[in-house]
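One chain of protein is taken out of this complex; the other chains stay put.
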Amino acid sequence: MQYKSLDVLENVMVAENIYKLTLKGEYEVKPGQFFMLKSWEDEPILSRPFSIYDKGEDYISFLYEVKGKGTEKLSRLKKEDKVKVLGPLGNGMDVSRIKGKVALIGGGIGIAPLAYFAKKIEADVDIYFGFRDEVYGIENLRNKELFITTKSGRVGYKGYVTDIFNPFDYNLVITCGPLVMMNKVKRICEKTATPLYLLMESKMACGIGACLVCACKTKDGMRRVCKDGPIFKGEEVVLDA
Amino acid sequence: MQYKSLDVLENVMVAENIYKLTLKGEYEVKPGQFFMLKSWEDEPILSRPFSIYDKGEDYISFLYEVKGKGTEKLSRLKKEDKVKVLGPLGNGMDVSRIKGKVALIGGGIGIAPLAYFAKKIEADVDIYFGFRDEVYGIENLRNKELFITTKSGRVGYKGYVTDIFNPFDYNLVITCGPLVMMNKVKRICEKTATPLYLLMESKMACGIGACLVCACKTKDGMRRVCKDGPIFKGEEVVLDA
Amino acid sequence: MLEITLWGKKFKNPVIAASGTFGFGREYNELYDVSVLGGIATKGLTLKKREGNEGERCYETAGGMLNSVGLQNPGIDYFIENELTFMKSLNTVIIANLSGGSIEEYVKGAEKLDKSDVDIIELNISCPNVKEGGMNFGIKSKVAREVVREVRKVVEKPLVVKLSPNAEDIVDMAVSCVEEGADGISLVNTFKAMAIDIYKRKPVFKNVFAGLSGPSIKPIALRMVYEVSKAVDVPVIGLGGIRDYKDAIEFMMAGASLVQVGTANFINPFACIEIVKGMENFLKVQGINSIGEIIGIV
Partner (left out) sequence: MLEITLWGKKFKNPVIAASGTFGFGREYNELYDVSVLGGIATKGLTLKKREGNEGERCYETAGGMLNSVGLQNPGIDYFIENELTFMKSLNTVIIANLSGGSIEEYVKGAEKLDKSDVDIIELNISCPNVKEGGMNFGIKSKVAREVVREVRKVVEKPLVVKLSPNAEDIVDMAVSCVEEGADGISLVNTFKAMAIDIYKRKPVFKNVFAGLSGPSIKPIALRMVYEVSKAVDVPVIGLGGIRDYKDAIEFMMAGASLVQVGTANFINPFACIEIVKGMENFLKVQGINSIGEIIGIV
């Protein structure tokens, strides 16, 4: 974990409200890990967490959706601007150990971390990405089994990823997206006792495990998304949604 | 008085820590008037007052010194950035009525408004500008009687403007600069009863006369620098310095 | 849609310019037509003219500002003779903010204002009690009670008491004022605060303390408005750090029937009208027919 000021190499809009930010820096990162980013001075006072989306020898990149003040400010970044970066953070997953067939199930911007899982997992991977309308974040997934759903029907299957996903086929499922979607995936996997990992989200303050602001309710009590997570086992997490 | 968002045409450093900012906009402005500028979002929460330094048909310009957070942020402005501008504000002076010989006495960044006085006054003008070391803000004064002093002796007379200025020669004196300087000028002018105007400074909140934050102590009680000033008669003002 | 009638006065909308930040309306009226506002609260008025404080009067802090204007104002007689006619011509509700340094001063001022054309009197009890060692009238409920009781005796117009957030117990304070006859409660005034010039090794302000206002105080002000609204059955005017329509809606949902906007006028000179427009839009988008529906909904 380091705290550094990195140069922006690129910040491009890849779909409506969706941007890809590439920063110059060398890191060792596991899929599912994230960084706290800040490209502004005063407000908002806190940094914002973003999952590793892609990485090269001397860069890291993020795929983000503009939601509020912080991401709006990120979206204005230009080449050579600076970003304060804390990370890598969170448990992440040692994907080299994965055996058997894996399903990655993402919804909306939740696909961002899964794209990096797809890139790093050497085992057999099927990818299920669900979007509202426009599709993004799949440029690194050309040689993979990719099932796209859109709510509007614009691309792929018209409907939700949970409509087409069958847990029988998989030894491991990893999911990230809206709570409702993850909840459905969880229930589907429970039926077949398919091992499941969830990537949880939560508002964060410190990002490193010190403040207990990013609580996730689990069977063992409250745990920290930023330090004990963001990856939690399906059976651990208590989803309120 | 208007409140508008203007385009930056130019923002250049003209001396160490001194910048000239030119904004696209058409205004009628009297010498001594000022604008409240803000080129940032959250902090500092207040706009900053700057005197009109120069003006053309479709632009206004300011000469400013970087002092704190606000001016530091102004200094980062680039062409096509936006600035929120409230003004013109303050009494200003109807210089067409001036008769006889005028002395403009400025110190440091206090020369900024005086440069515009020099440009607009049709009567006979002598200019006394004092600097610490580097000279700036004189590009529009080529055909005028200009006496420069520097504390370091780098340019012109080594010393202070008040060393070389003789009130006997003038029917009117206008001064702007550090309080100590203005105080000296005031005492000099009092000896010869030479009419004097001071351009006062004060921290401002509203800039338009509503909040009473920018008080200037005068013989008639507290007056508002932003509305009753910034130009005050020498005999009115009670200087604490 | 935004209209609301309280104390028999019709407010075009719930947005009022807060005392001390809007003068007597003249200056902002040069910038936009201030008659679109729900109301205007005057600069704090005292019986006699006051010059206010010397030294620094303003200092910025994170998300806020400290002020130490010190009740500079031309006095109530001057106000009635020279400012009120203009204000009344603005065609919006005029609230006279009454300040004072002793109970007698408050009462005499109240008598004059009550006979004048102002619509509402807002009793500002965040003033130092000159006779009692300078402690603010707004700290102890017992002291505030006395002022409100005496002023109430001479005031027939609607009487709103403006509370200090420095009150020992804000809910008890509000209840006490209502018991003494307040027709409404407005809160909050500025927080007692300070700043130090570390180079001069001195307080920034001559009076050491100054009043904190602006967005930074909003979460505390909102909490107080919520607590007070639940405890009293007179209308509450909420303020403290409101800078956009969302803040204003929060205060109304917390229980305020009207809101005031102070420091935000300095942050953005169009703040008040933008808030009015923003609230209107919010109601439309949310399918709310009248602002009354959301008052105290939380």
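Letters A, B and C name the chains as they come in the text, with residue numbers starting at 1 for each one.
Here is the rule we go by: a residue touches a chain if its C-beta (ideal position, glycine included) is under 8 Å from a C-beta of that chain, and two chains touch if they have at least 3 such contacts.
Because the structure is predicted, anything quoted here is derived from the model rather than measured.
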item: Residue among C:Lys10, C:Lys115, C:Lys246 or C:Lys284 that touches the chain left out of view; value: C:Lys246
item: Touching residue (missing chain; options A:Met13, A:Val180 or A:Leu212); value: A:Leu212
item: Among C:Gly25, C:Gly39 or C:Gly63, residue touching the chain not depicted; value: C:Gly63
item: Per the touch definition above, residue among C:Leu212, C:Val261 or C:Ile275 touching the missing chain; value: C:Leu212
item: Residues from chain C at the interface with the omitted partner, ascending; value: 61-64, 66, 168-169, 191-196, 198-199, 201-203, 208-209, 212, 214-220, 222-223, 226, 241, 243, 246, 249-250, 253-254, 282, 286, 294, 297-298
item: Touch list for chain A against the chain that is not drawn; value: 1-3, 42-47, 86, 203-215, 217, 221-222, 227
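The rule is short, and it goes like this: only the chains that are shown with their structure count from here on.
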item: Joint neighbours of chain C and chain A, given as chain labels; value: B
item: Dominant interface by contact count, named by its two chains; value: B-C
item: Whole-Å gap separating chain A and chain C, where each centre is the average of the chain's CA atoms; value: 47
item: Residues of chain B touching at least two other chains; value: 42-43
item: Multi-partner residues of chain C (each touching 2 or more other chains); value: 62-63
